[in-house]
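A single protein chain has been omitted from the complex, and every remaining protein chain is retained in its original position.
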Amino acid sequence: MPKLTLDPDRYFDPDPTQRPMARELYETVADLPLVCPHGHVDPRLFVDETATFGTPADLFIIPDHYVFRVLYSQGIPVEAMGVPRLDGGLVEEDHRKIWQIFADNFYLFRGTPSGAWLTQELSEVFGVDEKLNGETAPAIYDHIVAKLASPEFRPRALYEKFNIEVLCTTDEAVDPLKSHQAIRDSGWPGNIRPTFRPDAVVNLLTPGWRKNIDALSNASGITVNSYAAFVRALENRREYFKSMGATATDHAAISAYTAELSPSEAEAIFERALRGEVTRDDAHRFTGHMIMENARMALEDGLVMQFHVGAVRNHNRVIFNRFGPDKGGDIPEHSEFTHNLRPLLNKYGNNPSLTFIVFTLDETTYARELAPLAGHYPAMRLGPPWWFYDSVSGMSRYFDQVMETAGLYNTVGFNDDTRAFASIPARHDVWRRASANWIAGLVVRGLIDMEDAREMVVDAAYRLAKRAYKLE
Amino acid sequence: MPKLTLDPDRYFDPDPTQRPMARELYETVADLPLVCPHGHVDPRLFVDETATFGTPADLFIIPDHYVFRVLYSQGIPVEAMGVPRLDGGLVEEDHRKIWQIFADNFYLFRGTPSGAWLTQELSEVFGVDEKLNGETAPAIYDHIVAKLASPEFRPRALYEKFNIEVLCTTDEAVDPLKSHQAIRDSGWPGNIRPTFRPDAVVNLLTPGWRKNIDALSNASGITVNSYAAFVRALENRREYFKSMGATATDHAAISAYTAELSPSEAEAIFERALRGEVTRDDAHRFTGHMIMENARMALEDGLVMQFHVGAVRNHNRVIFNRFGPDKGGDIPEHSEFTHNLRPLLNKYGNNPSLTFIVFTLDETTYARELAPLAGHYPAMRLGPPWWFYDSVSGMSRYFDQVMETAGLYNTVGFNDDTRAFASIPARHDVWRRASANWIAGLVVRGLIDMEDAREMVVDAAYRLAKRAYKLE
Partner (left out) sequence: MPKLTLDPDRYFDPDPTQRPMARELYETVADLPLVCPHGHVDPRLFVDETATFGTPADLFIIPDHYVFRVLYSQGIPVEAMGVPRLDGGLVEEDHRKIWQIFADNFYLFRGTPSGAWLTQELSEVFGVDEKLNGETAPAIYDHIVAKLASPEFRPRALYEKFNIEVLCTTDEAVDPLKSHQAIRDSGWPGNIRPTFRPDAVVNLLTPGWRKNIDALSNASGITVNSYAAFVRALENRREYFKSMGATATDHAAISAYTAELSPSEAEAIFERALRGEVTRDDAHRFTGHMIMENARMALEDGLVMQFHVGAVRNHNRVIFNRFGPDKGGDIPEHSEFTHNLRPLLNKYGNNPSLTFIVFTLDETTYARELAPLAGHYPAMRLGPPWWFYDSVSGMSRYFDQVMETAGLYNTVGFNDDTRAFASIPARHDVWRRASANWIAGLVVRGLIDMEDAREMVVDAAYRLAKRAYKLE
């Protein structure tokens, strides 16, 4: 059987001068605690000390669209991977069979970031020492099942083993944060914090928006029957999230469009929405306005503001209708920031008290728009490579295209941005190795000296994220 | 005289660890047969055993706009390179003089892919051992003339020497495929296959479209006097091409726009076109519709579908009016796939029986749109770097920006896409070396092991193209 081994110098440039320097820099940050300021881990995992991860298929395949989209792209039905159908139709229920299909096709992950994370998880977290393939699948399945049954592999235990310093979840504006409250009440010292994400009440075209507004009324105790009440309800919820430990909000939109509406326009659109008469243009303008409005709130309550731009959600309606959102069918589109962010940055961007972190799925904006903007406006910072670009080559392009113009100190370190809890150490490890390698590349090219390099590698791995997200 | 030598390690990274690994991987594929699923070689070359290539200028310069555009860009008239004028005006007829100008200016090709191919052709195919320049031009001309006069340098002989396993040509929908029939009748075992390219009848703005429709009626035996008849005629011709060995169709458009028209809209537009009253918008919508319609046909008859997007043809009207199309004056424009392909992919993209291969001239779509689409939809595959990007650096950007997200197995290996038959081995050699180097780079960075690498290099060089184009 081919052995599964992790290269101790993985992701480093092979150059005989650069590699040892990258390794030396990496070793100074490899064991630093993990700061996880943005992600999608379910907080329920940490409520109960005895919670478990289920089967290997539950852990690695069924909930992770990064993984099953790769198999789907080669013609393997989503049902065969055990992903539940909205209509309750039959899907594979035998998790050993799901695992076997995954293993038979594991070669599809060659050279992909999911392949790298999965390999590291199998090896480092679960101690698997054979390569996963059709033959080794059953034994590895049994091996992981045995591990998952032990107390050391429960979520809280892994949180501690992973040396996580803080883990921020992403939560709807109307979420009562009961899991977060329960974690606090439990006395467990893990640092799990919510993040305020109001998209489902801000985006007027969200399916079920009217129900979401009712939920917002309930959650805030403010009857949301007008735009003014809507704003007060949001302010109320932001305050609640803050009281529960949140330091940040998160906002997503297809376009980076920002522009302030007059109060009467905002009110008129909101009332049309309440009447169910909103247009696509209304929704677009309202979102652009609410981004501005949340920046104003952020200046007032001090929450850090994240803005994720460019995903065309549910591109594949067949998959969406059958399985729902977040099933691998989101596709980026081209983005524009120079003109779209101009209203927001002109109004709030000169204020260093605001922290406005922008994420893109359009790498062409790195050097052309985002680095020049982040390299000028005091409020603006650039988020790490997002989603498809959270990878060795994606990071390399980011360092190459962003850093000369923005400077390292207008970026915010790393976000793992994952719902796959067990992949968190592997994801941070890729970033820490890739950034150590980038910094070593600057040293061997005479652009910086080792004194600077030693500071930068800690900034990239740990300090920048903590500072930007006010987690200090 | 400076000697002409080919570096046996050319195109490999110089790194002392990566280079020997790249060489080791390359050597496993260097001698595999060449699979050429898409190109523009004239099938007449293979009809007659005694066909020849003409003079060195006929072979290397006059028909190859990749070559003469470089000289034209520096002010050398197209006429001086012997390219015939549409008006029959005087052009250089002394092929020795053309060769001399080419050689005098051969330094312009330094660092270009054409320079690399030409150098390899001169050295490996023709055994030239001096660098081409003004001084060596006459002797090298004589040397090549002598070679071309020998039976070993006839097209069929070179086809065999080049170890070509299959060569697909590109042919108009109305083409009777007489050359292909003649090759079959000749008993020669070369595997030359046609490809169905209906652009000239599908694009309603094609100069001479009405005549092309008449030709389609003749070729299909179906009187194309309605949209319904048009579709039947296309189906008929696809069937004929298939009977003549075709496994694929090819479609080109400026935009990737796809959207289905209602039958009555399609009929109305087609009838306007028959009456010569078609508008630009009609043509745009009809092309977008016919891409959908050809996908439907592909699902029925099993032909693989290629889609080439983004070339603004005949940008330079002066050159077009004087010399016609394909004279180096085609320029790419920006492309959009996420929204444009959504109708087609939603209707047909979930069906793994369809193979829909997309080519782009806009590299910004690699990581942002094409890799995520190919990495999700079962029907979609991504074609290799096309035209200007069929080069060492172009391939490097493709591997870098495509592979992490799409995965190697949603790509289709290499297309040489050339009308310059003698350059085919050089072009495949660049790809095989560049892909071996990329794969070696993954190994030395610990992303894959050598077991995976050995499979991937054969997939990239040979198996993926064969499988995707159903040439197995």
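Note that the chains take the letters A and B in the order they are written out, and that residue 1 is the start of every chain.
One rule holds in what follows: a contact is a pair of C-beta atoms (placed from the backbone, for glycine too) under 8 Å apart; a residue touches a chain by one contact, two chains touch by 3 or more.
As the structure is a computational prediction, the values presented were derived from the model and not from experiment.
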item: Which of B:235, B:282 or B:362 contacts the chain that the document leaves out; value: B:362
item: Option touching the unshown chain, where B:194, B:332, B:378 or B:407 are the choices; value: B:332
item: Of B:61, B:101 or B:116, the residue in touch with the unshown chain; value: B:116
item: Positions on chain B contacted by the hidden chain, ascending; value: 2, 5-7, 9-16, 69-70, 72-75, 107-113, 115-116, 131, 312, 315-319, 328-334, 361-364, 388-389, 391-394, 396-397
item: Touch residues of chain A, complete complex, unshown partner; value: 15-18, 336, 338-339, 342, 345-346, 349-350, 352, 364, 367-369, 371-378, 380, 400-401, 403-410, 442, 444-449, 451-452, 455-456
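In this section, only the chains that are shown with their structure count from here on.
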item: For chain A paired with chain B, centre-to-centre distance based on mean C-alpha positions, whole Å; value: 40
